[in-house]
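Of the protein chains in this complex, one is absent; all others appear in place.
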Amino acid sequence: MQKVNRDVLLEKAAAMLDAGEVQAVLGWGAGEFAYDVTPRVFETSDELRADFVWNDFCGANLSKYLVSKTKKLEGKLLVFLKPCDTYSFNQLLTEHRFEREKVYAVAVPCEGMADVQKLKALAGDGISSIESTDSGFSVTTIYDDAPVEVKGADVLLEKCANCKSRKHVAYDELLGDEGEVLDSNRFDEVERIEAMTSEERFAFWQGELSRCIRCNACRDVCPACTCEKCVFDNPNSGAENKAPTTSFEEQMFHVIRAFHVAGRCTDCGECSRVCPQNIPLHLLNRKFIKDINTFYGEYQAGAEEGSRAPLVDYTLEDLEAEDVFKKEAE
Amino acid sequence: MRKCSLSKLTDLFQKINESASLYLPATDNAGGAVYTKWADGVEYLDVLNTVRSPKDFFFPQSENLMEFKLKGKNIEILDIREESEDFVIFGVRACDVKSFEVLDRVFLSEPVDSYYQNRRAHAVIISMACMRPADTCFCTAFGIDAAEPAGDVSAWKTECDLYLKANTEKGAQLLAKLSNLTEECDDSEVSPLQEKIRNIMKKLPLEGISLENFGKGKTKEYFDSPLWTELSEACLGCGTCTFVCPTCQCYDIKDFDTGSGVIRYRCWDSCMYSDFTKMAHGNSRNTQVERFRQRFMHKLVYYPENNDGLFSCVGCGRCLSKCPISMNIVKVMKALGGEKK
Amino acid sequence: MNTVNDTLIPVLGVITDVRIDTPDVKTFRVVTPDGKKAFDHKPGQCAMLSIPGVGEAMFSITSSPTNTEFMEFSIKKCGCVTDWLHQAEAGQQITIRGPYGRPFPVDTEFKGKDLLFIAGGIGLAPLRSVINYCRDNRADYGTIDIVYGSRSMDDLVDYKEIVDEWTKDTDVHVHLTIDREQQGWDGHVGFVPSYVKELGFDTNKTAIICGPPIMIKFTLDAMIELGFDKTQVYTTMELRMKCGVGKCGRCNIGAKYVCKDGPVFRCDELDELPDEY
Amino acid sequence: MQRIGVFVCWCGSNIAGTVDVQAVSEALKTEPGVVFFTNYQYMCSQAGQDIIIDAVKEHNLTGIVVCSCSPRMHEATFRKTAAAAGLNPYMVEIANIREQCSWVHKDMASGTEKAIILGKAAIAKVNLNAPLTPGESPVTKRALVIGGGIAGIQTALDIADAGFPVDIVETKPTIGGKMAQLDKTFPTLDCAACILTPKMVDVAQNDKIRIFSYSEVQEIKGFVGNFDVTIKKKARFVKEEICTGCGACVEKCPMKKIPNEFNLGMDNRRAIYIPFAQAVPKVATIDPSACNMLKNGKCGVCSKVCTAGAIDYTQKDEFINEKYGAIVVATGFNPISMDKFDEYAYNQSKDVITSLEFERLTNAAGPTQGKLLRPSDLEHPHTIVFVQCVGSRCAACAEKGKEYCSKICCMYTAKHAMLVRDKYPDTEVYVFYIDVRTPGKNFDEFYRRAVEEYGVKYIKGMVGKVTPEGNKLKVRASDLIAGKQLNIDADLVVLAVAIEPDKSARPLATMLTASMDTNDFFTEAHPKLRPVESPTAGVFLSGACQGPKDIPETVSQASAAASKVIGLLVKDKLKGNPCIASANELMCNGCSTCANVCPYGAITYIDKEFPMFDRTMQTRRVAQVNPAVCQGCGACTVACMSGAMDLRGFASSQIIAEVDAICR
Partner (left out) sequence: MQVNEYKPLIVAFCCNWCSYAGADLAGNNRLNYPADVKIIRVPCSCRVNPMFILRAFQRGADGVIICGCHPGDCHYTSGNYYTRRRMALLFSMLDFLGIERERTRLEWVSAAEGAKFAATMNDFAETVAALGENKRLEDLRCKK
């Protein structure tokens, strides 16, 4: 599926490492199977050649790692960024989360990343090999000698199926061709829920949130969640909580989590990707994004470095809270 | 061994449910399975594994331990424990059944945890042999036979029949209640099935994992390994692996002020969390490397050291499929030299 | 169900007396509401005190097991629970569970030995129980030396008891020191490790050290310099106990659980553990 | 936890009438931390305060909860009490059981229950209070007066008198304001110019006072004691320091048909002009919208005739930056627009005029040199109808006009009517009124003289419609006392138009962060007890910007404001509000979100080194709050995701404790 070959990325990174232009490379490392790719810092070109991967399972957004990894290095860190990752990159820069000078950002075009769960649902469990083809995958399982052909479009990660932009908004160097900002249907699902009655919405979210196990994966993977200490971990915050003890705690955590990233969330979709319980967390973030767009004008967090987030801004003519629902009805 | 046509499965569930609440894997409406209290209309979902492990039955994510009422300088302690009801868990995979043994050694060792014991004593476990193990399965490494799952009753499911075999007194009692719905058959009827399963197990991609290099006395060998830094590099420090893990049992005890009293409750905690070991003396595991090492050392070295060589991992593969960054015990074992030569 | 006691369910305790030891240490006397000692314990064991809504915390029982009337806890103000306790007054109820941990081997290894207690600051609290136990069973032990140091005169815990009782015992030798010169102090000035070296004890003694980690480290070095073997030195790590029952998953150092295998360790045992403390 | 004393006030029967104070104090005694409780008739009285002081000493109290009236009333009182007892003043919390309980609830049961809950909330909060010490900041010993009318003039003179430098900023080319346009003043009938112009001269000659005429306030930053103000001195194209005010340029200016604002457009001025003879500063100003030289470079006459060489066509707006310790707002008033009042035909007939225009018509320096001639044909009017309450005292729902009474109209209308009858006894004068309001020294006597001695016809009733017909104005009105409709053929109709705050007031209020009421009058810090101060520290109110006022009232308020300013400027240091934000550096990640919402720019960032667990140091960017600049709004505390930013006195934990106590 991916148009840019692994070797293009590899040679770029290896050359810069060997030339001493960067001290390390932040990329994706090979796993046990074709699909279990782990973000990894490579320090030598030998390591890169052995373990670096760029395939259809590199969904992980590497930008958040820059916060901690740049602190540990004296020199520069080369990072590979997909289009959506560059939005997070900008947003982190806006919030002074790492030093721009310490990063060499290499933009990589992306054709969308695959969701292993969807793939397994179509191809079956017991996967022994996955071959990427032009249109998707050829999957072999231990249960069948013949490979199963799966269309790439059918197994895209949610965030890729509703990709907002194939354009990189920040980089030092671009490999391959630049893409466009897309007209996505990413708010369709939000609208579907908005169209429900209040009771239906409540039931819908109770169903979803009740699965939450408060593993904090959504928070810990989120590039907008970079607090030194999260309110939910801080015994003095009044919100500390370790378990979804009651349905209130589930709602509290997810409302506040989404609120804290409102106006800052770039819609990178990592929260939903990593949720072990498949809770559509992106819908909460997108609800805020949609509302912000409707109430205060289009705003895409991370599109521009240094832009003023909607919640730290205002106009004298802003919508009154009581008019929120009238506006939505329009 | 007893046998029951799958067409009578609902009747079977009905019958079990008459004397004790029955729980079985059913859809979670999000592509996964969750243990659900059976009622008419709840369908058994023959998936390999539930997203959450069945440890919830005995060690729930949060449980109230006791209550306090405060008045001026006085405190009243309320013991809110109640005798658990009898219940039956159906469809527990061999790996998960093994996990109960791991948990038992923690909670039933002195001083016994009465909360856990209470629920454990009232449960009957019907296990289920795995007909379609996944690529993430590696239970064989821990000596678990997916073709012969333990539990009070072992079960096998074919296209048309369900086979049940009692392994314990509790199991036998349960099967006795079901005698009208089942017929006696010979143990050998499931042998071809078992054969098939064992053959599949050999073909699994993780078949090559070996535990030879782990267990008692290996602390010094691995503790200072430079590999931990690299392995833990991408770890987010979230609790996903620990919360989906059937054997992880770290907990925290916290107080909740309800306004009219204080509830002391216990909830899952995770050794991956940065504040987990923050205690009176400070924090003994300050970095993610140390926390990451703790988790795997515990499963592969410390636990076996204290528990006669029993590992605190059952190879269910949940962490393999759920880790946000795909780092897991298999990668750790292989990196540390846990592959068959 | 309610007939089975669970170790996590505490019993009620009443603070009957609060003694101000130092500016940040108070000693609390605790009994059950009917005036009895909550439970028996051995020297070096701990108890979990809690104030519902504030939290639980583990403390060394500082009174001697030979005291059958009440328990005492010397507590330094350093967190939620201790802050709360420090403002509590006599009559306040708290909850208590225990005893937890492996005690000092007073009835085995210590028997008949000359004992050397070395404490720094609040580190005296866990040792007080042992010292008094040994004093009360004086015949079972050889000479007792106590080296105790603190930042200043005002920071010496149990000063009154030390002066009024310990120093008056025959065969109990108390060596006090403070970190810096202070008006009204005519005793030794200097840090504990160097004082230990200065005092130059016989290497046939069994030593028990407790204090801040850095003090323990340097004292241990000093002892070894004096010719002591690590097998002769004991310490306690009760600050690393959390749930008390070895199940919550925090207190382990390698495969050892401080709650169950400790908190009392012989220093050579610690050497066997990975460096995570 | 604190050792808390709870003091429940009866406030006579104000609280005790609806709240069982005994029950309240009993119910609160078992709350955590409470070691003393009592109730008393008047806690705010000396005896009441003594109870508190004694209790603090006797019971070693560390926190005080007073269940009484609004903290806006007596929080300061009880803080002083606490201080007197040796306690930090910020260890006091007030439960408002009067304004927000006993006065709004009727029955004892619910009032008492609520009072107990409010008390619990206050106890929960005070348990988490920490002693606070106000920071100190220096005071710039200079005052700014915005507006150069009689209010501003009086304030400036009084402040200067005390020895402090004062700057006056006036948008018009001259100071003097509305009073300079008046003819006579009630009730003494002395000439306005005769009493005002000497004061204007005093201002000009006072070396402590600088006048920025033809100027506007552009930007205000800072806070009490340390305002940083940018003043825009608009280009008048005349060098102020050189111009002698001789008037030669005015005389020669060919642009003659510019409506003269000073005479409310009833005559004309030139493109270069001096508003009136006694203007201060007496310097010419070129109206750039009218001057040919400025518009197209053709003319230059004034420059040629100016022997002093004061004309400067290239002059630019000038921006002056100055620091002030205090700011006095004296922006005054204007009559409201008559555009919406078609019934009075103001826009149809020149002979329907406002009272202010009437002032100019009767003023010797006015367009008619003081002769009462009607504007349309310069004939002497024989029948004059005065209409009161035009746009004042309108119903709340009315689409036009003001709800309030403009206060000065009754008296000036009586003055006008009396003066007409005095000078022109042949003139018939009618006054239509709703009520005649004359509270004030010698006011009612004055009004009665108009009726009784001068024969002014006062008719209680409203004018329904004025219709111009030929050279007459048909006035249809009702006489409410006689109960009949009246039709009067008038020659002149004078409208006592409502007055409203000057339009510049609202943007100014925004700059000052001072609050306004719905009518754009500045709000005073307390309507009774602090009538000349704005709630914003360091901002004072003088004259009609705070509400409609006549001259004596304005002058007394002006002096009062001056005395408040002097009281502030004599201090060398100001104690700040200690209830300010502060960042927990251990939790701050330096994301700048808080700085983005701070209205005062109080938050900056520094790179700071923090020791790590492995004894290395890590540099992190962290927020720092300037305690002298922070005003304690708390916007940053909510913007901060991690909760690193908190507000002293209103900490999150305290508010949560209040929520919990209320919801318990």
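Lettered A, B, C and D in written order, each chain numbered from 1.
In this text, contacts are C-beta pairs under 8 Å (C-beta built on N, C-alpha and C of every residue); 3 or more make two chains touch, one makes a residue touch a chain.
Everything numeric in this text was worked out from a predicted model, so none of it was measured.
Trainee: Shown chains touched by the missing chain?
Mentor: Listed by label, the shown chains it touches are A, B, D.
Trainee: From the listed residues D:Thr513, D:Ser563 or D:Ser592, report the one that touches the chain absent from this view.
Mentor: D:Thr513
Trainee: Tell me which of D:Ala162, D:Leu486 or D:Cys579 is the one touching the absent chain.
Mentor: Checking the options D:Ala162, D:Leu486 or D:Cys579, the one contacting the hidden chain is D:Cys579.
Trainee: Just one of D:Asp50, D:Glu99 or D:Asp550 touches the chain that is missing; which is it?
Mentor: D:Glu99
Trainee: Since one chain has been left out of the picture, which residues of chain D touch it in the full complex?
Mentor: These residues of chain D touch the chain that is not shown: 70-73, 96, 98-101, 103-106, 110-111, 113-114, 117-118, 121, 506, 510, 513, 515-518, 523, 535-536, 579, 597, 599-600, 631-635, 637-639, 647, 650, 652, 655-656, 658-660, 662-664.
Trainee: Over the whole complex, note the residues of chain A touching the chain we left out.
Mentor: On the chain A side, contact with the omitted chain comes from 190, 193-194, 198-206, 231, 237-239, 245-249, 251-252, 255-256, 258-259, 262, 284, 287-288, 291-292, 295-296, 310-316, 318-322, 324-325, 328.
Trainee: Provide the residue numbers of chain B that touch the chain removed from this figure.
Mentor: Chain B touches the missing chain through residues 256, 258-260, 263.
The criterion applied here is as follows: only the chains that are shown with their structure count from here on.
Trainee: Which chain pair is joined by more contacting C-beta pairs, B-C or B-D?
Mentor: Between B-D and B-C, the larger count of C-beta pairs in contact belongs to B-C.
Trainee: Can you tell me which chain is nearest the middle of the complex, judged by mean CA position?
Mentor: Closest to the centre of all protein C-alpha atoms: chain A.
Trainee: Please report how many Å separate the Cα centroid of chain B from that of chain C, as a whole number.
Mentor: 40
Trainee: Measure off the straight-line distance from the CA centroid of chain A to the CA centroid of chain C, and report it in whole Å.
Mentor: Centre-to-centre distance between chain A and chain C: 51 Å.
Trainee: What parts of chain A, by residue number, touch at least two of the other chains?
Mentor: none
Trainee: Residues of chain C touching 2+ other chains?
Mentor: If we look for residues of chain C contacting two or more partner chains, we find none.
Trainee: Within the complex, which stretch of chain C touches chain B?
Mentor: So the residues of chain C in touch with chain B come to 1-2, 4-12, 52-58, 78-79, 89, 91-95, 213, 237, 239-243, 245, 247-255, 273-277.
Trainee: Inside the complex, what are the residues of chain B that reach chain C?
Mentor: It comes out as residues 65-66, 68, 70, 73-75, 77, 79, 81-83, 106-107, 111, 113-115, 118, 219-220, 223-224, 249-255, 257, 262, 264, 266, 269, 271, 276-277, 279-281, 284-285, 290, 294, 297-298, 301-302, 305-306.
Trainee: Which chain A residues qualify as touching chain D in the complex?
Mentor: Listed in rising order, the residues of chain A that touch chain D are 71, 94-97, 226-231, 234, 236-238, 260, 308-309, 311-313.
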